[in-house]
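Reviewing the structure listed below.
One chain of protein is taken out of this complex; the other chains stay put.
For reference, chains read A and B in written order, and residue numbers begin at 1 within each chain.
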Amino acid sequence: MPEHKAASRLRLSGLCFLLQILNILLFATFVRYSPESSSSLCSPQLNCSRRNQDSGFQHPRFRDVHIQVLLGFGLLVAFLGRYGPGSVAISILIVSFAIQWAILIQGFLYFFLNGKIYVGARSMVSADFCTAAVLISTGAVLGRVNPVQMLLLALLEVTLCTLNEYILLSLMGVSDSGRSLTVHTFGAYFGLMVSRILHQPHMDKRKREDQQNTGHQADVFAVVGTIYLWIFWPSFTSTTSVHDNAEPWAVLNTYFSLVASTIATFMLSPVLYEESTPRMVQIQDATLAGAAVMGMAGEMLVTPFGALITGFLAGLICPLGFRFFTPVLQSRLKIQDTCGVHNVHGLPGILGALLGVLLTLLATADAYGDRLELVFPLVAQGSRTAADQAVLQLCALPLTLLLATLGGCLTGAVLKIKALRSPPDKGNLENTVLLEVDKEGCDPRTSGKEPGISTLV
Amino acid sequence: MPEHKAASRLRLSGLCFLLQILNILLFATFVRYSPESSSSLCSPQLNCSRRNQDSGFQHPRFRDVHIQVLLGFGLLVAFLGRYGPGSVAISILIVSFAIQWAILIQGFLYFFLNGKIYVGARSMVSADFCTAAVLISTGAVLGRVNPVQMLLLALLEVTLCTLNEYILLSLMGVSDSGRSLTVHTFGAYFGLMVSRILHQPHMDKRKREDQQNTGHQADVFAVVGTIYLWIFWPSFTSTTSVHDNAEPWAVLNTYFSLVASTIATFMLSPVLYEESTPRMVQIQDATLAGAAVMGMAGEMLVTPFGALITGFLAGLICPLGFRFFTPVLQSRLKIQDTCGVHNVHGLPGILGALLGVLLTLLATADAYGDRLELVFPLVAQGSRTAADQAVLQLCALPLTLLLATLGGCLTGAVLKIKALRSPPDKGNLENTVLLEVDKEGCDPRTSGKEPGISTLV
Partner (left out) sequence: MPEHKAASRLRLSGLCFLLQILNILLFATFVRYSPESSSSLCSPQLNCSRRNQDSGFQHPRFRDVHIQVLLGFGLLVAFLGRYGPGSVAISILIVSFAIQWAILIQGFLYFFLNGKIYVGARSMVSADFCTAAVLISTGAVLGRVNPVQMLLLALLEVTLCTLNEYILLSLMGVSDSGRSLTVHTFGAYFGLMVSRILHQPHMDKRKREDQQNTGHQADVFAVVGTIYLWIFWPSFTSTTSVHDNAEPWAVLNTYFSLVASTIATFMLSPVLYEESTPRMVQIQDATLAGAAVMGMAGEMLVTPFGALITGFLAGLICPLGFRFFTPVLQSRLKIQDTCGVHNVHGLPGILGALLGVLLTLLATADAYGDRLELVFPLVAQGSRTAADQAVLQLCALPLTLLLATLGGCLTGAVLKIKALRSPPDKGNLENTVLLEVDKEGCDPRTSGKEPGISTLV
């Protein structure tokens, strides 16, 4: 038994070593800093104003690099609401690896120039987007895969997510600034399919009771996570809207959407559950949903009340999904969704995409004014009508779902390989994970005191 | 009994529904995005530099929109120090509603233009200011009103707070950039009056003992809250100082004030209490007080040591108020102050206002230089002498107190309506709230383990 644990431990550490060395070698071979970031000092005239725009265009991105990572951790904290520090360690490992890997993969697709990948703030940000998708998928299988499997999941998903992003944004010219499709929808359904493939009957009931009783430790994390998301998500959705004077609407729309979805949760949860006020975890889920739905439509909405209505719907969908849809997923479809990413990211992502299609259809030059060339450059240039754009936006949805499900199946199949599952040994790893979970008070019998230590006493 | 709970739950969810639908309808009718945020792309000459100034003038505001909400939550976290996640859920509900409502009410007063309210970053920020005032008032009655009452309190206070702000800032031309008066003072005394009206004898002693024993869970929240406030409050006080080159002093002054008030607390608390070092909650209160006192005077102070002295005084007032003033409030005036908003916001707000009057009196063109037209535009334009300005600043204080107390009485009277109190049912609601409080370990007998669950075992 102990040598099993030792073996698994060493397998993890060995894999980390290999991957990091691989990354370093690839970086040494291909990755350089983009000259843009060492641009010459500006001369007082036009050149300078250009530089101002550039730096004004870089700096938000730099902040968003951190904010993005923060958001990554915001998602972690969202998981923490259910899975405590035990899950953070693994998630930080995934973030650390996925960011490097995403820079490489995306570099080959986007920034590859005469044999070198030129990274800068922009590539960091898109790498962070990819990492966010991986974290979302992680939320679906959390607690049922060991770290080694997690790393392989990140390895594969980053590749596929980048491919999907490349097809949608570059080839089809879909406008998805807040990544409703490429991050939220893709990440959610990818994770759900992996979870489906890794399904094991005997696990479910233990999990399901874990779902029910989350200790008060959880609430603390949920509070912190909610605050993080409220502060930083609006700038997340507006990260890639390049020009400063287009940014406001995306921020304000996201903001209104958050507000409305929160109130919707307060409206619905007393009806669905026996509590007079929703738990913090539910409020956090509503915040996530309200922001996910604004991903694509964020910079398209031209009126505030549209954001209020959309956020309100997202706030209704999320708890309804938890109440009625998650059980169906578990019992009928044998898909187990640890952190409810389907309700928090999947459904709102789809809703946001459909809303984006609708808004694209209604997009007119006089309604958007100068913003048209920012939101729909191709339409503004007249190389494409608003209807064509809308059709493409619509096609992007099934395409993303297809890629996500196929990729999820593939990845799940890989993760089922016996050498990775390592059956005799997996049980231990799992227990260690679950033990950490219990330590966090998710289990009522041990909440507030540490089992490992109480046994010592 | 259960049907009582059901009734109250449904009343809350119904009220949320009605208010949100009302907001959506009013937004659909009146609110539009201000064209400023979709300004035309700039031509390389002057026009462009104008745009730069604009965006430089918008962007801090956008960040402050989040920071403000953060501050809102910072205040929540300040409450958390005493009332745990149970109070956050309700507070987030209030924030979500109050922001929308404030945008509407303020829109009708400020931004109403040919039948439409044009919102942008600026209106969001002033809406956040209003929300902060509501949160402060909430701190005075926390734990003794049910969510339905909270929502109505927000509904009324936002209206009155906006009215007060309109009279002071627009009609009287009072300069109160950091909102010592319109947010801190108004919110504190409004909440205290509501608390006075809702006073119930049998409640007090139970509360008072709650005050004494705050678990170590509380300290965790207090630490996080203090860090939040230290980071973001300096930019809060300098939010509305428009031009970039006036901002620094407000930030630095607030910063010095925080530092001095913290040290003052360390100096005083060993004398007042039996502990060698103050509890984190006390340090957090000192931080709040040190920032509240800088609200009006923040951008007026022209020397750092003035900020040090003011912060030092605020740091002395706050613990003294808790030690000697709060008991008097409770026993004599029958005003119960759950989170001590009177010491943390009320007294420092008044002190800050008086300091502002003094500084206005001393304001001279050569001391301020170009800043004069930023801090006292009317004085700089010569349409008003510094003395007149000082008199107006002074008159603003009693006026704010008057409006706050009257509004508080009115609101308290409304909240006392039997249908809202719903006597048989209120007990339950309260218990649920208190239960959540106990879960957070405010009650020593249950700290560290969950009563609800321990009963199950």
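Going forward, a contact is a pair of C-beta atoms (placed from the backbone, for glycine too) under 8 Å apart; a residue touches a chain by one contact, two chains touch by 3 or more.
Keep in mind it's a predicted model, so treat the numbers as computed, not measured.
Interface note for the absent chain: among B:200, B:303 or B:364, the touching residue is B:303. Considering B:249, B:322 or B:376, the position touching the chain not shown turns out to be B:249 (whole complex). The hidden chain makes contact, of the residues B:29, B:200, B:277 or B:385, with B:277.
Annotation for chain A: contacts to the undisplayed chain at residues 5, 8-10, 12-13, 16-17, 19-20, 23-24, 27-28, 31-33, 35, 37-41, 44, 48-49, 51-52, 55, 58-59, 62, 65-67, 69-70, 73, 77, 80, 84-86, 88-90, 92-93, 95-97, 99-100, 119-121, 124, 146-147, 217, 220-221, 224, 429, 432, 439-440, 448-450, 453, 456-457.
What chain B contributes to its contact with the hidden chain is residues 46, 49, 52, 56, 213, 215-216, 219-220, 222-224, 226-227, 230-232, 234-235, 243-249, 251-252, 255-256, 258-260, 262-264, 266-271, 275-280, 283, 302-305, 308-309, 312, 368-371, 444-445, 447-449.
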